[in-house]
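Encoded as structure tokens, here's the structure I'll be asking about.
The complex appears here without one of its protein chains, the remainder shown in place.
Per-chain residue numbering starts at 1, and chain names A, B and C are given in the order in which the chains are listed.
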Amino acid sequence: MALDKIGIAKRIAKEVQDGYYVNLGIGIPTLVANYVRDDIEVEFQSENGVLGMGPFPFDGEEDADIINAGKQTITTLPGASFFDSAMSFSMIRGKHVDLTILGAMEVSENGDIANWKIPGKMVKGMGGAMDLVASAENIIVAMMHTNKAGESKILKRCSLPLTGVGCVKKIVTNLAVLEVTDKGFKLLERAPGISVEDIKKATEGTLIIEGDIPEMSI
Amino acid sequence: MALDKIGIAKRIAKEVQDGYYVNLGIGIPTLVANYVRDDIEVEFQSENGVLGMGPFPFDGEEDADIINAGKQTITTLPGASFFDSAMSFSMIRGKHVDLTILGAMEVSENGDIANWKIPGKMVKGMGGAMDLVASAENIIVAMMHTNKAGESKILKRCSLPLTGVGCVKKIVTNLAVLEVTDKGFKLLERAPGISVEDIKKATEGTLIIEGDIPEMSI
Amino acid sequence: MINKKVANVHEALQGVSDNMTFMLGGFGLCGIPENSINELVKLNLKGLTCISNNAGVDDFGLGLLLHKKQIKKMVSSYVGENDEFERQMLSGELDVELIPQGTLAERCRAAQAGFPAIYTPAGYGTEVAEGKETREFDGKMYVLEHAFKADFAFVKAWKGDAAGNLIFKGTARNFNPVMCGAAKITVAEVEELVPVGTLDPNQIHIPGIFVQRIFQGETYEKRIEQRTVRQRST
Partner (left out) sequence: MINKKVANVHEALQGVSDNMTFMLGGFGLCGIPENSINELVKLNLKGLTCISNNAGVDDFGLGLLLHKKQIKKMVSSYVGENDEFERQMLSGELDVELIPQGTLAERCRAAQAGFPAIYTPAGYGTEVAEGKETREFDGKMYVLEHAFKADFAFVKAWKGDAAGNLIFKGTARNFNPVMCGAAKITVAEVEELVPVGTLDPNQIHIPGIFVQRIFQGETYEKRIEQRTVRQRST
């Protein structure tokens, strides 16, 4: 069965390692924080100016001055810090953030990503995504494998305006875990109950299948 | 009689206007703070990271962590702030400092200044002087008109390595107040008891003398 | 101490006029200069260019200026959450320049710090870099982005004093500090104006030299855009 958003978040959470500073994008990535192993130390950075984010506040304890990049009220953990936007992007551009997890509308087999604009229809803007993808050495994309019409979002070439070029290394979708390689998308894992054939059908870009493809453990 | 260092400082102090942020160099410029009119509001910035410097501390109240750019122990006044070197030079480079007062070994008639190096002999370094002169719109140079051998330091062209080009606007020496103009050094004022002839003799650069030259009031 | 205190928002906004370029602090609705924005609405200036990370929501923040069609151009990184904005943008009434958030921050800081331009990797290979100079350093490509030029910067701080010193709270800091001193005139509104000398000189986020006018805002709604909470376990 294809993963739901929580399933994707759970699978990505396994990529988070001890000692990582992690930037989580809006949407599925935000959920990842809930599923990181609790025997490792991780700090979450949000580009609006906070390091050491904690869970959402208890009802009645929200503070309008303490939010994440998704404009959600948050809390901070001991050791947290607040800073301005220039310093926040110093952390990002300066490669101090170890892992960036963000959503995408499309990803292409050379690692391009598109997630900020649908010409003529929707233009929300790139926010911090262009800075993140241009500088992060370790980017995981969380996304649905296909759009609502069933068309693949894992492509030979992106059709939408790009957010960054050649930057995506790993993709976790509702169907699979993929690695971006020189030769195309290498299939690493299948979602539980999803066949290689299912993934082939849902993938427009070049898919590399070598040997047995294990099922994800979540 | 030629001015002494305190006389030069007193004359320069008259150039300081209400509401000015002022950066004082090492040496004579540091003395200027003592003679600024007390009916105006001025804040002194030091490039090592303090705005709102006060007088030297009382004996026994020195703090090794609170110094000026000359490494002297200082105090701060109410409203003062400390900041890092990047922010300090943001103030300077960003033209937020209104007036820069610094010493010089040589000044030339096109406004060049040399004050950081005597090849083969002395190389103390430029410290913040190159940043200051490259960005300040209002620079006053405090200096002796001649060196110990009696040679002019107010020149057609500087002979020493430059600190900045075409940046000096006004010079106060032990003999005169000079303005740097397109045509040369315009003599504005004479030190008390110093004749125009004295100044001519001590000036190698082009000296412009128009009408009666008033004596300084200090 | 050089006194930057003005009596109220009206006095603080002396000199604003049509067709000016403004910087406005805030991220979403967090840390926005509410009092200055409300005064700009009242003054009914037209043809404004606004540099601000976001564009408010339909009925708050910069959304109020958008509704009265006071804004000619927005320079932002993210403009979701605002239907009127989207309508004006897609219809072509509103000119919009979308730029990466880090680029936005650093183009402000460049103006504050006297840098003419910066090289950033953000946006290389995308339409954001179209028509811009690019350059390789150490095998990586960068885009040349220029310092902003603005007439006024409107920022909001938590506490401040008459010397113009500012302290921000939580993530309401965001773009506010980098906009201070990045325009010809910086107007700071604060929740609390404290006596000079009460702020610890070690703990001032923005020294007063970057601020030309400061006033205590009359009221702060501080609206929350996405109230998210967890339940107490019983």
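Please note the rule applied: a contact is a pair of C-beta atoms (placed from the backbone, for glycine too) under 8 Å apart; a residue touches a chain by one contact, two chains touch by 3 or more.
Treat the numbers as computed from the prediction; the structure is a model and nothing was measured.
Although one chain is omitted from the display, it touches the following shown chains in the full assembly: A, B, C. Screening A:69, A:91, A:104 or A:130 against the full complex identifies A:91 as the residue touching the chain left out.
When the whole complex is considered, the residue among A:51, A:180 or A:194 that touches the unshown chain is A:51. Residue-wise, the contact with the chain that is not shown comes from B:131, picked out of B:43, B:106, B:131 or B:204. The hidden chain makes contact, of the residues C:167, C:183 or C:206, with C:167.
Residues 114-121, 137-138, 140, 142, 146, 167-170, 173, 201-203 of chain C touch the missing chain (whole complex, contact as defined above). Residues of chain B in contact with the chain left out of this view: 46-50, 55-74, 82-86, 88-89, 92-93, 112, 116-117, 120, 122-131, 134-135, 161-166.
Touching the omitted chain from chain A are residues 19-21, 41-43, 45, 50-52, 76-83, 86-87, 89-97, 135.
Note that in this section only the chains that are shown with their structure count from here on.
Steps from chain A to chain B, minimised over paths through touching chains, total 2.
Looking at contact counts per chain pair, the maximum sits at A-C. The most centrally placed chain, judged by C-alpha centroids, is C.
Spacing of chain A relative to chain B, judged by their CA centroids, is 56 angstrom. One simple way to say how far apart two chains are is to compare their mean CA positions; for chain B and chain C this gives 37 Å. Our note on geometry: chain A versus chain C, Cα centroid distance of 28 Å, whole angstroms. Multi-chain contact residues, meaning those touching two or more other chains, do not occur anywhere in chain B. The multi-chain contact residues of chain C, meaning those touching 2 or more other chains, are 109.
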